[in-house]
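Complex shown without one protein chain; remaining protein chains in place.
The chains carry the letters A, B and C, assigned in the order they are written, with residues numbered from 1 in each.
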Amino acid sequence: MRALVKPAAGPGLEIRTVPVPTPGPGEALVRVRAGGICGTDLHIEGWDPWAASRMHPPRVIGHEFCGTVVKVGPDVHEVSPGDFISGESHVSCGRCHLCRRGEAHICEALQLIGVDRDGAFAEYVTLPARNAWKMPPGTPVDVAAVMDPFGNAVHTALATDLSARSVVIMGCGPIGLCAILVARRAGASSIVAVDVNPYRLRLARRLAADRVLDARREDVVRVVRGVTEGAGADVLLEFSGNAQGLRTGLAALRNGGFAALLGLPGQPVELDLANEVIFKGIRLQGIFGRRLWETWYEATALLASGLDIRPVITHRLPMARFHEAFALMRSGKCGKVILTVEGGTRG
Amino acid sequence: MRALVKPAAGPGLEIRTVPVPTPGPGEALVRVRAGGICGTDLHIEGWDPWAASRMHPPRVIGHEFCGTVVKVGPDVHEVSPGDFISGESHVSCGRCHLCRRGEAHICEALQLIGVDRDGAFAEYVTLPARNAWKMPPGTPVDVAAVMDPFGNAVHTALATDLSARSVVIMGCGPIGLCAILVARRAGASSIVAVDVNPYRLRLARRLAADRVLDARREDVVRVVRGVTEGAGADVLLEFSGNAQGLRTGLAALRNGGFAALLGLPGQPVELDLANEVIFKGIRLQGIFGRRLWETWYEATALLASGLDIRPVITHRLPMARFHEAFALMRSGKCGKVILTVEGGTRG
Amino acid sequence: MRALVKPAAGPGLEIRTVPVPTPGPGEALVRVRAGGICGTDLHIEGWDPWAASRMHPPRVIGHEFCGTVVKVGPDVHEVSPGDFISGESHVSCGRCHLCRRGEAHICEALQLIGVDRDGAFAEYVTLPARNAWKMPPGTPVDVAAVMDPFGNAVHTALATDLSARSVVIMGCGPIGLCAILVARRAGASSIVAVDVNPYRLRLARRLAADRVLDARREDVVRVVRGVTEGAGADVLLEFSGNAQGLRTGLAALRNGGFAALLGLPGQPVELDLANEVIFKGIRLQGIFGRRLWETWYEATALLASGLDIRPVITHRLPMARFHEAFALMRSGKCGKVILTVEGGTRG
Partner (left out) sequence: MRALVKPAAGPGLEIRTVPVPTPGPGEALVRVRAGGICGTDLHIEGWDPWAASRMHPPRVIGHEFCGTVVKVGPDVHEVSPGDFISGESHVSCGRCHLCRRGEAHICEALQLIGVDRDGAFAEYVTLPARNAWKMPPGTPVDVAAVMDPFGNAVHTALATDLSARSVVIMGCGPIGLCAILVARRAGASSIVAVDVNPYRLRLARRLAADRVLDARREDVVRVVRGVTEGAGADVLLEFSGNAQGLRTGLAALRNGGFAALLGLPGQPVELDLANEVIFKGIRLQGIFGRRLWETWYEATALLASGLDIRPVITHRLPMARFHEAFALMRSGKCGKVILTVEGGTRG
C-alpha cells in the first residue's frame, strides 16, 4: 500500500510502498478515508528535538483520521467490518494507576499513533479496536477525519462550565477555532478570540466570536474589561502556546477566574505568579489529549445537535500532494488541512 | 397608594388604599412598574394551610416585580434614585452561618417579600437595597418583572453543566419553559420537555425543546431512551412538584445521572430509592430560590447575550383586573401572567 | 473441591463437592483464604424475591474474599501466581458507555460474583484478573477478606470532603462501623453514629464516634443540633436502608447539607421532599459498590496509613460451620463474620 513515511532520522517525508498491516488481538484494520495534518506532523517532518528524541524511523505518520473497518483481530467487541470510524490517536495501556483511576488520557505509558506506532497517512492502518470510535453513517469524511483535534477543543472548552461565562480564546489555529464554536454552543455569554495571524483572524471572524482581536494591534486586556463591565473574563482557553499570549490571557482574567492550558510552549515560560495567579485566586488546568472517553461522547453529542466544524477546514489535498499541504501548513495561511486517501465525502 | 392586599385570614384579596411606605436604613423605595403572579400568590389568595401558618394579614402581596428607585434610606450604596431595578424577593439575614458561608439563598432566617413583609402589587414597595438588582436601561418591563422566576429556572438549569448533555424537563409552567430556553442556550444536546396541560404543551412546542411530550399519552421513559441511544437522560430538571412526574423523571435518567428538584410536592412522595437512586448512582439536588447573587449575574449575562424569555409571558393585565388574572392562573390556560402597575414597556 | 452452594431455587445452602474451576482468558484462579458474609448472602440463603428473580442455581455463593493466585488464564497482566489478592465482586463489562465514561461501578451489564457467576465460599474461585486487587504481603487475612464492604464504606464516606465537617452515620452494621473509622480519619470534626441494635451500638462505642445514639431512646435531631451549635450536620452517611432512619438523618442535616445513601430500603420510601430536601437545598447521592478503581486506591492508602478495621470483625468460623455463622448474622449479635477456608492469618 502507499503510505507517507518518515524514512530515517532527519528532515523530510516520502511516499513509500509498504505492506498492509495485520490487526493483532484487540485491533482493527481500517481502510483510511482521510486524515488531518497536525502541528506535530510538522515537527516530525522537520525532525525537531522532540521528534528526534522520541521516534524510531522508518515510521508511517499521521494520527488524525477516519476510515472504514475492513477486518478485526481476535477479541474485538467494539467494532465490526463496515463500521465508519474516527481514530483516537492516544493508545493508553489500560493497566497503570491512571488508567485504573479513570484518567487514561494521562496514562503513564501512552503510545501515539503515527509516532510510536505506524500511523494513518496510508491506505490502511491498524489501531486498538477501543480507539476506533464509531461515527454515525453519513458523517462528512472531513469532520470524522479531525475528531482528534476537535476533541482537544472540546476537552479544553468543557473543562469548566461556560454557561453565562465570559471567555477569552487565545490562539485561533484549528483547535482554537473549534473552541470558539464549542464555547458559543456551551453558552458562553461573550467570546473574545485573539491571534496575530491575519488568515486565522479572518477565519475567526466568520465564526461566532463576539470580538476577534489582533494581539499585535489591539489591547486585549482593555477590550476584555470593556465587555465584562471592568471585571475581566471568567475563563481563558489557551491554545497559542505562546508565553506572551498566556501572560496576556492571565492578565485578562478576573479574580477567581479559570484558565485551561492546551497550547504547548516550546520552552519554559516566565509568569508573575504572585500577581497573576495567587493574589487573584486563579485556577489553572493543564489539558492533554481527550478524556477517554468522556470527550468523545461530548464531541459526538455536539455534532449530533448540529455543531458544524467544517468552516475550520480550509483545504483538502490528496495524500500524494503532501509537499504542498505541508508547505501550506508552514505558511500559516490555512485552517485545518486534510489529506485525502480514498475517495468520497461521507462516511 | 393603591395596593393588592390580603386583608385578613381567609380566602380573597382586595385592592385597598394604603400609605406609601418609607425606606429604612439600607432600604430603597421603588415605584413599581409591573409584577408577575406566582403560584405562591394563588396559595395566598386561596389561603392554603401554608399561607395560614405563615402570614399575618393585612399584607400587601406580590414578590416578582420591577420598578424605578425613587428614594433611598440611609446607608444605601447599591442603587440610586432613577435606577431601573428588578426585585429579589428573598431577604437573607446576612449574619447566620449560611449567609456567611456563601449560601444566603438557604439563610435560616429568610424573609419573603409579599409574604413576611409588604409586597409589590402596589404603586410603591420598599426592599433592602441589596435586593434591588439594577437592570440595563431599556430592558423590557415584562422581562424585568419576572427575573425572580427566571432566576429559579437559571438556578435549576445551571446546577450542573448541561453542555453536550441530554436533558428532561418535567413541568412546563413558566419556570420550566424558561428552563427549556436556558438549557438550550447552555448547550444541552437534547431536550425532552414534559407536561400534561395542553396550553403549556403548546407553549413548549414553540420553544427550543427537541421533543415535547404529554405524559398522559406518551411513554416518557421510552422516548428519552430513544433519543439517548438507550442510555437514559444525563439530567432531569424537575419543576412539576408532582410525585408521578418525579418518579417518571428519575426512571428516565441514566445510571450516574443528575436531578435538580425545584417543584414542591404538596405532600410526602413515595420513591423507590433502591432502584431509582442508589443502584443507579443518581445525584439529586434540592433547589430553592436563586443563589445570591451568582444566579443574578448568570441571568443577566444570559439576557445580555440574547436570550429572550418573552415567549413565556402570555398575558398582561392592569392590577385592577387582578380577579381576571388570578382566574386565568387557576385555569392553567396561560404562561406567565403580568400585572401592570405604572405604564410603559421599557425600563 | 468443597464449596458452599445454593443447590436449587428455595431457601437453604449446602456444602458440596464441585470441580475446581478453570481460569478463562483474562481470568485468575485463586485459592481462597477467607471470606466475609454479607447481608446479600442472607437474602440468597433465605431465597428472597430479589434472589429468586436473579439467581440460577446451582451456584457457589460468597463474594467478599481474599486468597492467593494459583494460576492465570491467557492475556492476564495484572496478577501472577503467588500474589495475595482481595476480590472486587462487581464484574463490569468494560465496553458500555458507563464503563467508557469512568463509571464502571454502575456498568449497565454488571455481573456479581457469587450471584451471577460462581463465588468464593469455596476452596477455589476464578475471577477476571483486573478484579483481583493485590494486597501488600503480610496483610491480615481478615482485613483482605472484607475489602469489598470496607470499600463500600470508603466510597460512601469519601463521596464528599469530610474535613472539618460534622457527620451523622445512620446504621452501625459492618459498613457503617467502617465508615466511622474512615470519617474520623478523613477529618470529620464530629461524628454521631446511630443504630437500634444494642450489640452494634456497643461495637460503635468502641470506635471513634463522638456520640453513639440508640434511635429508639434518644432524639437524634436534638443531639445533632446540640453538637453543631444548632445548625444541623453537614453530612449524612446512610447505611440503615430504613425509611425512618433516612428521614431522621435528613432532618438532622443543616440547610445545604449532603447525604450519601448506600443502605437499600426494601420498599419505596416516603419522603417529605419539599421540607427535607428542596427548601433546605440538600444534595443526595446514591452510592453503589466501589468506584473502579479509585475506591480501591483510597482503601489501600487508608490501610497503609494505619487505619485498622479489625475491630469491626467480631467472629471467624470455618466454612463448614456456615449454619452457625448465618444464624449469628440473623441474630444481629455480631459485626462482620468471617468464614475461613484455608488456614493462616496473614497474606
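Quick note on the criterion: a residue touches a chain if its C-beta (ideal position, glycine included) is under 8 Å from a C-beta of that chain, and two chains touch if they have at least 3 such contacts.
Remember, predicted model here, so these are calculated numbers, not experimental data.
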Selected from C:302, C:319 or C:339 as touching the chain missing from the view: C:302
Residue of A:2, A:71, A:117 or A:283 in touch with the missing chain, whole complex considered: A:283
Touching residues (missing chain, whole complex) on chain B: 25, 75, 77-78, 95, 97, 100-102, 292-294, 297
Contact footprint on chain A, counting only the chain that is left out: 97-98, 101, 103, 105-106, 108, 229, 231, 241, 246, 254-256, 261-262, 264-274, 277-288
Contacts of chain C with the absent chain, listed as residue ranges: 154, 158, 161-166, 185-190, 297-299, 301-302, 304-305
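Please note the rule applied: only the chains that are shown with their structure count from here on.
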Centre distance in Å when chain B and chain C are each reduced to the mean of their C-alpha atoms: 42
For chain C, residues that touch 2 or more chains besides their own: 97, 101
